[in-house]
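Quick one: the structure is below, and I'll ask about it shortly.
For this depiction, one protein chain was excluded, whereas all remaining protein chains were kept in their positions.
Chain lettering (A and B) follows the sequence in which the chains are written, and residue indices restart at 1 in each chain.
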Amino acid sequence: MFANMATGGIGASVRRPDGPAKVRGEFSYAGDLTAEGMLIGVTVRSPHPHARILGIDTTAARAMDGVHAVLTVDDVPGDRHFGLVLRDEPVLADGVVRYAGEPVAVVAAVDAATARRAARAVEVTYEVLPALTDPQLALTAASIHPDGNVYRHVSYSCGDPDARGVVTVENTYRIGMQDPAFLAPEAGLARPTPDGGVAIEVATQWLHSDQKQIGWATGLPPEKVHVSLAGVGGAFGGREDVTLQTHACLLALATGRPVKIEYTREESFLAHRQRHPGTIWLRHSADADGRIVSVEGRVLLDGGAYASTSPVVITNTVTLLQGPYRVDNGRFEGWSVRTNNPSCGAMRGFGVPQAAFAHEAQLDALAAALDLDPVEVRLTNALQRGDVATFGQRFDAPTPVREVIEGLRAIPLPTGPAKLPGGVGRAAEGGTVRRGVGWAVTMKNLAFSEGHVDESTAEVSLRDGHATVHTACAEVGQGFVTVAEQVARTVLGATTVEVVQPDTLVASAGSTSASRQTMASGTAVYRACLAVRDRLLGRVARAHGLDAATLTVADGVVCAAGRPLGPVATAAPGQTFRATEHFQHPATHPLGSAEGGMYVAFGFSAMRAVVDVDVELGLVSVVQVASCQDVGTVVNPVQLRGQIEGGIVQGMGLALMEEVVVADGLITNPDFQDYLIPTIVDVPEVVSTYVTDPEPGMPHGWKGVGEPPLVTAVPVVAAAVRAATGLPLPAVPIKPEHIALGIGAAPTVTWTTPRPADPDRPRGAVIDEEPHDAPGTMAEEGAPSG
Amino acid sequence: MSAVEDPRTDVAGGTDGADGSVTFGLTVDGTAHEVTARWDESLLTVLRDRLGVRGPKTGCAHGRCGACAVKADLGDGGHVLCACLVPAATAAGGTVETIASISGPDGALSDVQEAFLAEGAVQCGICTSGFVTAATELLETNPDPTRPEIEAALYGNLCRCTGYGRIVAAVETAARTRRAATR
């Protein structure tokens, strides 16, 4: 992958190095993989959300021509369980199935047709059990897993939660289950290696997590499990958990042949993790001027059958219920629970879109109750640098909440014709359409949290102006390959840069999630480039008899005291300079820890949405979304805009149309006819502006940007639809009938006698109870958080 | 759940064997092939798995995402369609042009491809060959499309990364470039 010869450093809209192959259709994705002698693996899945397995008869399947292996849990040589945070999920069902679609057996055969026939020939005898599908009942129902039904319970308070202003508003909000719906279904190709190990090329977000979990199941040490990244067609959190990785490796080891598994779209819905659906109750109390006096919140997230990241997501949701507002007094509690519904885990935003939808609805309800301008209420309460969060952390980096709100105000409202609600269906009439304008402001934590190590490593080399960058950072479409190239150009003055395909030959980069890779892997690359540059300059200094301290690299030229000496490309002919550098964020700490904060950094975002609503039919057209986001230093303007626009549209999808509908534990819409993501007709004009306060501790002041746009888009679209309709709309996705039939309860407004906070109550988080079920086996590398 | 077992079209009825196969000619990107496939295989399966033509992508395999868009002439002049929806054998004797047939002069990038790169219309890229194929077709029939016309022509292609804004910009840029070049 070679880039143009143009300068293309940090701050430039450098084109993606993988772009030419992608526009030619020549880029190789995981689904394009093939190998000589390759077998095809197919998964036998449970049709039941909850059942006991009385028997599995693989005799007929094994006897079929062309079938090379049929594996069940008894064929798993290593640990039968895996998982990102808790090791509670069987590699293949172990006596019980706990969700519809759970893998029960895997088959490898000479081709897909044979493998699918063999999969159908595997006879599984089930004793169907009652399915636990109500997360509220999960709190008290009999355990459906030896580890219990509660993944994590968090409960804390700060200040005096019983303090009151003149008014309280409270409501219960509901968020539906969103699917990452990346467009390339899961795929990977595993091969046995001559040393008795296994190698897999796979579309993933986290190579070393896959490596570790494959190692558990196969019983192989890490050095015998080689994971490399295959072309990834989108991820959005949905590839953070292991799906087919272990199965493909087990089949390759069992057959001695390369084995490819590629899911269908339906399997993809069944197999990967969705965004947690949840219910959030919030009560805000405020003074007459809109200043928040106290906030109380409770959250219940349905984690589905296995833990995945449920123990981490719940903390994000609960702690960020305060939003980007100063809240001195509060009480917060939440549970993520196990049910027989599909397992939920990471998806872009990682628990925060749920919180944001609820707290922003509350801010609008507060403004309405007090007859105040909703923007002014947000400005009144905006967090500032130096404030302390409800969870005890001081905001000691730029906290430009006011700035992102003010930045938005400068953007003019749209004029001119807009697309009619209902689009190509031609149902709407101009005269039936009402316009609404809504605002939302959010805070998203960036990088891993609560003590989970957030780190990356980069190996960089330079020879005759050509740089090679090697990390384990998964490129999933976001453009890290471009960022790495830009860093190498700026720091090293490289004329060409090759970003090597990530693999486990280099140390872990952590997951491509949590808006973290520019900060973690970008910084590792930056440090390695600095080290390589210093080696180059040392060599040049010796060759010219100069003091290395006077040498710099600028625009591809080595300079001595600012005077050009010559191009980097010819500074040391034939010499290769190498360096490997590691980066790790300062440690974070669990909620309630006295030692320090939970989170590495925060990103703030404000949006204003303009929608047109056909109120009679409940149809919506999102006309414009204006955004002002705290982005640190802009690394690549075009890629930044891509993250903002893409995130907004995913958030708008959750607000208006996207929901995995689960009935009695079964997904009723596991396809793209019935699971709707926005089309090109659905999307608004996006106006994107930025606040560019450099992030402390980061090279050039860059920071993560990928998640805040989605987080803010959910509440802002909902707010605009509320403004157009006058309806409370406490649930997303907002369905046409919610609007047309006025479904959804309004907030309860109560006028109260002011009760000042008890000054003796401590600021900062006080854990009210010990976590009911603390995360057990923490992955040594750290579980992800977003 | 409609089918946990996943009866892909290539296995409906489990019809391997002599009576389930069909042999026909198909020209793909200028190369003539004799294809033997099962009777119910899609054109997409034949292209990708039998002929190794990997430009058309598998996104949904049920006609909703457009990642498999190709230009095909089934004896009626040719148009862009979803290869996953076409029973391959109905294309017997026909021609298919995939993304591999799209390029500028001397193998350079076409104006549409160039614009997709310049405008940032590519992220993960799994939808890109379908979008480039559909956008190229649009500009051949409508060299100066309005934004609503671009949207009307491309709503059969889904993108999950970009939010479409850069894609619309790319098509507008390509149209401008093409008009300038032919002026």
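By our rule, contacts are C-beta pairs under 8 Å (C-beta built on N, C-alpha and C of every residue); 3 or more make two chains touch, one makes a residue touch a chain.
We adopt the following convention: contacts and distances are computed from a predicted model.
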{"item": "Candidate names \"Xanthine dehydrogenase family protein subunit M\", \"Ferrous iron transport protein B\", \"Response regulatory domain-containing protein\" or \"Divalent metal cation transporter\"; UniProt protein name, chain not shown", "value": "\"Xanthine dehydrogenase family protein subunit M\""}
{"item": "Which of B:Ala134, B:Cys159 or B:Ala175 contacts the chain that the document leaves out", "value": "B:Ala134"}
{"item": "Identified contact with the non-displayed chain, of A:Ala51, A:Ala217, A:Leu619 or A:Val691", "value": "A:Leu619"}
{"item": "Which of A:Gly422, A:Gly451, A:Gly603 or A:Gly665 contacts the chain that the document leaves out", "value": "A:Gly422"}
{"item": "Chain not shown: contacting residue from B:Val28, B:Val53 or B:Ala89", "value": "B:Ala89"}
{"item": "From A:Thr59, A:Gln384, A:Thr550 or A:Thr668, residue that would touch the chain that is not displayed", "value": "A:Thr668"}
{"item": "In chain B, positions touching the absent partner", "value": "2-3, 7-9, 12-13, 15, 19-24, 39-40, 42, 61-64, 66, 69, 74-76, 79-82, 84-87, 89-90, 92-93, 134, 151-157"}
{"item": "Interface with the unshown chain - residue positions in chain A", "value": "264, 266, 419, 421-427, 429, 432, 616-619, 621, 656-657, 661, 663, 668-669, 671, 673-674, 676, 678-682, 735-737, 740-741"}
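Assume only the chains that are shown with their structure count from here on.
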{"item": "Length of the line joining the C-alpha centres of chain A and chain B, rounded to whole Å", "value": "30"}
{"item": "Contact set on chain A toward chain B in their complex", "value": "13, 15-16, 18-20, 22-29, 31-32, 34, 42, 45-47, 100-101, 112-114, 116-117, 119-120, 181-185, 231-236, 262, 264-267, 270, 419, 424, 476-479, 638-639, 641-642, 645-650, 666-668, 670-673, 677-681, 683, 685-686"}
{"item": "Residues of chain B touching chain A in the complex", "value": "1-8, 10-11, 14, 16, 38, 48-49, 52, 54-62, 64-65, 67, 98-100, 102-103, 109, 113, 116-120, 122-129, 132, 148, 150-152, 154-155, 157-168"}
